[in-house]
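Have a look at this one.
On to chain A.
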Amino acid sequence: MKKRVYSQSGDRIETVDPVSVRRYGPWTRGNHWLTAGCLVLLLVSGLSFFHPSLYFLSGLFGGGQTARMLHPWIGVVLFLSFLVLFLRMVRLNLPTREDGVWLSQPGKVLAAKEEELPEMGKYNGAQKIVFWAMTGLIIVLIISGIMMWEQYFDGLVTIPTRRIATITHSIAAVLIICVFIVHVYAAIWTRGTIRAMTRGTVTGGWAFKHHRKWLRELARLDRAGPAK
Partner candidate 1 sequence: MTNSWTDIKNTDLVIVMGGNAAEAHPCGFKWVTEAKARRGARLIVVDPRFTRTASVADYYAPIRPGSDIAWLMGMIRWMIENDKVQWDYVRNYTNASLLVNEGFGWSDGLFTGYEPEKRNYDMSTWEYQIGDDGFALTDPTLRDPRCVWNLLKAHVDPYTPEMVERICGTPKDRFLRIAEMIGECSAPDKVMTSMYALGWTQHSKGAQNIRGMAMLQLILGNIGMRGGGMNALRGHSNIQGLTDMGLMSNLLPGYLNMPTEKDTDFDTYLSKRQYKPLRPDQTSYWQNYPKFMVSYLKAMWGDHATKENGWCFDYLPKLDVANYDILRMFDMMYKGEVNLYFCQGFNPLLAFPNRAKLTTALSKLKLLVTMDPLETETSRFWENHGDFNDVDPAAIETEVIQLPTTCFAEEEGSLTNSGRWLQWHWPGGSPPGEAKHDTWIMAQIFLRVRELYRQEGGTVPEPILNLNWDYADPNEPTAEELAKEINGRALGQVTDLVDTSKVLAEPGKLLQNFTQLRDDGSTSSGCWIYSGCWNEQGNNMARRDTSDPDGTGAYLNWSWSWPVNRRILYNRASADLDGNPWDPERKLVWWNGEKWIGYDVPDIAVTAKPGTVMPFIMNPEGVSRLFSRGLMRDGPFPIHMEPFESPVANFLNPDLRGNPAARIFEDDAAQLATSADFPHVGTSYRLTEHFHYWTKHNPVNSVLQPEFFVEISEELAKEKGIGNADWVRVWSNRGSIKAKAYVTKRLKPLMCDGKALHVVGIPLHWGFTGAARKGFGPNSLTPFVGDANVETPESKAFLVNIEKTTPPTEGATS
Partner candidate 2 sequence: MTAATPPTTARSNPPVEQLESYFGPQDLVRRSATLDQPAPERELTKVAKLIDVTRCIGCKACQSACIEWNDTHPEMEDFAGSYMNPHDLTPEMFTLMRFTEWENPETNQLEWLIRKDGCMHCEDPGCLKACPAPGAIVQYSNGIVDFIHENCIGCGYCVSGCPFDIPRVSKVTNVAYKCTLCSDRVAVGQGPACAKACPTECISFGTKDDMKAQAEERIAELKSRGFENAGLYDPDGVGGTHVMYVLHHADKPEVYAGLPAEPRISPVVETWKGVTKYLGLAAIGAMAVGTTLHGLMGRANKVSHEDEEKAEDLVETEEGTKR
C-alpha cells in the first residue's frame, strides 16, 4: 500500500453514489466522545470552583465534595483518553505548508470561500490548532492539577509552587473552554461535520469541500488497493 499522507487506515470511501466517506471508526468515535464527555464534566465541575456564581453547578455532581472528589479523577480519564486520541491523530495533525496559507486567510475561511484556499488533507489548519491547543492545555492542566490535588499530592510541591499551579490551572482551564467552544461551534457551523463523530461518515460533498486532498487520496488509494 502506498504511504498515506492525508488519510489514515480506516478512512475509506464507503459508497460512491452518493459518495459517503468513512472518517472515524467506532473506536475513535468512542474515544472522542469519552474525551468530550470528560471535558464537559470537568468544565462544569471546574467552573463551579472557579466562580461563586457557578458553584451551583457542583449540584450536578451531588455537591461540592463529590464534585471536588470527581474532578481530578475525570481529569485523569480525560488525559488518558485524549492520549489515545492524540496518538491516533497526531500524524495527520502535523502542520504543513498549506496550513500556513490556509490560516493566513481567515476572512475566506469564515466566509466559507474554501475554493479560494489550498486543498486540505483530513484536517485543516484550524482543526490542527484546536488539536495542538487541546494537547498543550491538557498537559498543563494535568500537571498543574496534580500539583493541587490535595487528597493525594498535598505535599508534592511547596505552597508557593502550588499557588502558581493553581493560577496556571485556572488560566489553562479558561483557554481550553474557549478552544472547546471554537471546536464545538466549528463543528456546528460547518454543516455535515457532526455526523463524522456520530455515524462516522461524511458526505462526499463535505469531504470535497473541506478536505479535498484527503478525499482525493482516499479515492486514489481505493483504486490502487486490492480489489474487494
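Operating definition for what follows: a contact is a pair of C-beta atoms (placed from the backbone, for glycine too) under 8 Å apart; a residue touches a chain by one contact, two chains touch by 3 or more; residues count from 1.
How were these picked? Simply put, all candidates are chains of the complex that A comes from, given by their letters.
Being a predicted model, the structure only gives us computed values, none of them experimental.
Visitor: Which candidate among 1 or 2 is in contact with chain A in the complex shown?
Guide: Candidate touching the shown chain: 2.
Visitor: Can you check the complex and tell me which residues of chain A touch candidate 2?
Guide: Chain A reaches candidate 2 through residues 13, 16-19, 48-53, 55, 58, 63-65, 67-69, 110, 112, 148, 150-151, 154, 159-160, 162-164, 166-167, 170-171, 173-175, 177-178, 181-182, 185, 188-192, 203-209, 212, 215-216, 219-220, 222-223, 227.
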